[in-house]
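Comments concern the structure below.
One protein chain omitted, others in place.
Coming up: subunit A.
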Amino acid sequence: MKTKFSGILTLLLAFVVQLSFAQDKTISGTVLDDTGLPLPGTTVLVKGTSNGTSTDFDGNYSIQANTGDVLVYSFVGYSSKEVTVGGSNTINVTLVEDAEALEEVVVTALGIKKEQRQLAYGTSQVKAAELTRAREANITNSLQGKVTGVQITNSGGNLGGSSKVIIRGVSSLSGRNNPLWIVDGVMINDSQTVSGDANRITGNRDFANGASVINPDDVESINVLKGAAATALYGSRASAGAIVVTTKRGKEGAGPTVSINSSFRFDNLFRTPDYQQEYAGGTAGRFNAGWGADWGPRIAGQTEENLAITGATGPLTAVKDNGVGHYFQTGQTAINNFAISDGSEKYDYRLSVTNLDQQGVLPGAELDRITVSLNSGVRHSEKLESRFNVQYTKTKTRGTGASGANDPNIFSLSSFSSTVDPRNYIPWKDASGNQINKLSDNQGIESNNPYWLRYENSNNRDDDRVFGNFEITYKPWKDFAFTGRVGADMLDDRRLIENSKGTVGRLQGDFVSDEIRRFEVTSDFIANYNKNLSEDLNLNVVVGSQYNQRIFQRQTITGVNLLIPELFSPSNAAQVIAERDYAESRVIGLYGSAELDYKNFLTLTVTGRNDWSSTLPKDNNNYFYPSVGAAFVFTDAFNLESNWLSFGKLRASWAQVGNDTAPYQLDFRFLPEVTADGQYGLDLNFPMNGALAYRATTTIPPEGLRPEQQTSYEVGLEMKFFQGRLGFDFSYFNTRNEDQILNVPIPESTGFGFNTQNVGRVDNKGFEIALDAIPVQAGDFTWRTNINWSKVEQEVVSLTSGVERITIASGFSSVQVIAEPGKPFQLSAIPYLKDEATGRPIIDPSTGRRQAGAVQSFGSVLPDWTAGWVNNFSYKGFNLSATIDAKWGGVMKSSTVEDLQQQGLVTETLRNREGSFIDTAGVLDNGDGTFRENDVPVLNAEDFWANSLDGNGGNVSEPYIFDASFVKFRELAISYTFNNRQLGEGFLQGLTVGIEGRNLALLYSKVPHIDPEASLFGSGADGFGVERASVPSTRSVGFNVRLTF
């Protein structure tokens, strides 16, 4: 009460003072930040008085003052500046961001800058320095461990591979779990176009997700908007969160600045399986180099015939680590960025050129990427300004690794044998171009020379990407601004995947030429009204409309049976299959928000948006979704600031977001068909015997489809103590995603495979805690630490009546990621047949082998919690930064481990290698409901690992399902920045040298032999928890030089 009273008193006093002491002149000007952007809401105060004002939307202000007065400009997150009023009536000021600031300014929906203190929802900001400290080819990976509530999964060590981002858990059953990426206010496409079959099993090549082209060197900041309230204005596509990227601009006053940032890194295998070197390739204890498993004899230097690859007779010897060190090469990454920027009152620009040149650990894997970007702005007049922003990226990807199955190009960690020295595979072709030095078994069955696969079969992608936007802002009157913005994103993606003639499994040669185009255009028209209704009350109203159009086009030509080797033209193929695909969707949105701020400590925000979507039924194609939120800085409101308490804020928000569906889901369609699928890819083609073919879609179209609806609320508490040296940000969130539009699998005995319906409800609730601290600040030494931790509990609350499970993604051998009511997404697979009382496997009395049981769930594929710990130590010019991250809980199935063990390649398979033995873990069924200890031996270790653990041919996955928890030493960077004194008066203004490392160590994991992060599915699917023949991930170390002129 007392505080409120004193507030009113101050108000009155200010009014009186203003009336009483009329000033002698009007000072006006603009306040900009150090990137040249206007700073609306900056407080301008005549020092020593209560005479003050704040800047408008464009950073403009005017104030009455006397010559000799000192004006104080202050804005949270920026160092205050004092200027003495002189002869001029114009004072323009640039405020510099204060690194020690207690609060930050963030870019929110539609590119609007706001003080963090006014936000009613949780966001996480990552600054440029953190992204470029140890740069990644895919910017997504740079966020690992640094952002609360964000889980990032990359699919392995493939150059140009994809990474999947999940914000606050997965809530969509239909795979719409990827956040929306926004660059400088405009949505860009982050899609991943799958190569091979749609379920990523056959012919899988994990090519990068769309956002991977964003160049870390050009990024000023990344702001992760997590809740629906944060993203409500972006519309339905941001229902899984939004990642808002702001690119760098030229800065006013600094003069032309040239910067060069160069890194060079070396990459090696992150983890090598514990291969055994005691037993040779073969089966049943007999040597057979090309058998594909190491169940041969003990290696004792004995003479054997038909040695691996050479076919020679000679002593049998083992090769260290099965030769992986010889096969996988040291990868190299060179990243060079050159940027020039400048700015003035009238203009600013920044031009940047980046070259990324990578050689992968996989032989023949290369990635070359050139990125050119321009960000320029012109202030035409006081009322009109415009900005143009464009990025062009050209990427050449060669030798992408194949993963999954049913593809001769797969050569994974389980393809190495103790008695096969990969060096003998070289050379891989003869003078006539035929494949040589193949591995053949004792029956003469040949396997491909892996170097042939790597160097003769192309796995190429060439893509050109242009995205950018043009923005014009017109401020006809004080407090009003109109902004028009048009953004476009174009992708031209050409892929050539081919098997040269002579490739075992594709002896006749074939190729797939895939040309993909994506085009997205978004236009916004935004009107903004920002008014100080009174000294304490500020109103900001935004209304706008948006038009978004997305087009996907694809033409695929498959050529089979080549006449002339190495000529991958349709006219050189005996069988040519041409396919086209096209999809277009449009959304029109109208939106508005009103934000009322009282005394800069209480902010109320209301938003609403209505979307009209082309993909929904015409009579039900529009949907409205509102959000409300409040932020309350109680330390200011109640004057609680003290020596120990610096800042405290409570926030709460509620939001609803609607969502549409994919195009063309409403009609019953007959699709022209070019292939009749056969097993092993032995397809037939239409026209067949002169007849064209059409088939009905396998999905029953929906009736009365409604938009999806997501409802969420969030509460948060932010506190800072001891002048900001210690702080935390806590959030609790709860999301309910219902009426999801899903192709529900139905029994195929209905004649259809799916039925499109509004079904199900998935709830997510969780906590996020971010802890920031400066534990030590002594002289020039500073230690900053940040711990972020988040936990999401997902529950599939309901599906639809009669449907007990829905397959989210399918793996192999009945391994599936499924949704079942009452549980989070589950890994479903075949277990052993067990004695239910003890859980021990029931042994087949005739063979001594374990047996297969009925499919069951093995637990959640989603982690219980994720965490990151970032430490930064600085002393004078030295800086050391280290990131550790952890993912805890969840399960994964590794087919690579399955293969390594079934094939006797790894050390645990050395147990009981000689002779038969009894599987003592098992029991025998007495037939009367009781069980006895197993006394039936298996034939030998080969029988145990290859047959018994597989459940006697029953595709049991149980022994290869692991706790997917891991802790990784993700990033380390040490740098030294030379100071001005050291650099002297020369043209060099800044110099930083450093060493950097990524994926340095696996600190904890229960998954043997492989990187527990590996995933079969790329960013485009929700196939968490399944790994198969992934390209092994890498560890990188290198150095970095940054120069500024």
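Methods note: a contact is a pair of C-beta atoms (placed from the backbone, for glycine too) under 8 Å apart; a residue touches a chain by one contact, two chains touch by 3 or more; residues count from 1.
We adopt the following convention: contacts and distances are computed from a predicted model.
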Choose one: "Potassium-transporting ATPase KdpC subunit", "Anti-sigma regulatory factor", "SusD/RagB family nutrient-binding outer membrane lipoprotein" or "Metallo-beta-lactamase superfamily protein". The correct choice is the protein name in UniProt for the chain not shown.
"SusD/RagB family nutrient-binding outer membrane lipoprotein"
Determine which one of A:Val85, A:Val560 or A:Leu742 touches the chain that has been left out.
A:Val560
Pick from A:Ala334, A:Leu539 or A:Leu590: which residue touches the chain that isn't shown?
A:Leu590
Any idea which of A:Ile260, A:Ile472 or A:Ile577 touches the chain not displayed?
A:Ile577
From the list A:Thr43, A:Asn92 or A:Ser614, which touches the chain that is not on show?
A:Ser614
Residue touching the undisplayed chain, where the options are A:Phe264, A:Tyr455 or A:Phe525:
A:Phe525
Contact partner of the left-out chain, one of A:Leu269, A:Ile746, A:Val762 or A:Ile842
A:Ile746
Write the list of subunit A residues that the hidden chain touches.
443, 476-477, 480, 504-508, 525, 527, 529, 543, 545, 547, 560-561, 573-575, 577, 580-586, 588, 590, 612-615, 618, 621, 663-664, 666-673, 676-698, 700, 745-753, 755, 802-805, 807, 813-814, 816, 818, 844, 847, 852, 855, 952-955
